[in-house]
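A short worksheet on the structure shown next.
With one protein chain held back, the other chains of the complex are shown just where they sit.
Entry: subunit A
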């Protein structure tokens, strides 16, 4: 088993109508043994920007701490939050800094940009950005996730429908992977008309085997 399959993970982000959703599994394992079933993989950078990190769990946590540090410095200097596109470039640069001894994690970035335009992108462990208009996936269950998302995705979904779709895609994909699953976590962010942004966090009841 490779280093990316040491802890096991599944991440997916999808774009809807003025909203996005990012979902992950909740398992932390040591190869085949399950150690925790409430492991956090999706982290908040600011109200309208979230990052999910799959792959080796220790590198995911370290990457997150480095990114929060850099973003706080940015906030102090620029007196505003980072745009998702800028943040993606930052992540890519940080990953490529370690080109010959990389962090073994694959980020999935999701955020709301200017004019409440949803933005998602993923990267490999060296920082190669892949922008997408519909969905991005990452983790040990990524191949199953590609299949599930491709068949279930429709453009311009409303928030409730987007939540349903991403949950079903995640749960059905991790049911085909030994190393991820044991529950799901979905975060849905949409730019509503009255309130600035609404965030919904839900924990999914999945197969626990």
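The rule we apply is simple: a residue touches a chain if its C-beta (ideal position, glycine included) is under 8 Å from a C-beta of that chain, and two chains touch if they have at least 3 such contacts; residues count from 1.
Note that in this section contacts and distances are computed from a predicted model.
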Among "Integrator complex subunit 11", "proteasome endopeptidase complex", "MOB-like protein phocein" or "Thioredoxin, mitochondrial", the omitted chain is listed in UniProt as "proteasome endopeptidase complex"
Out of A:40, A:86 or A:168, only one touches the absent chain, namely A:40
Residues on subunit A facing the left-out chain by the touch rule are 1, 5, 8, 29, 31-34, 36, 38-40, 43, 61, 64, 68, 140, 175-179, 205-209
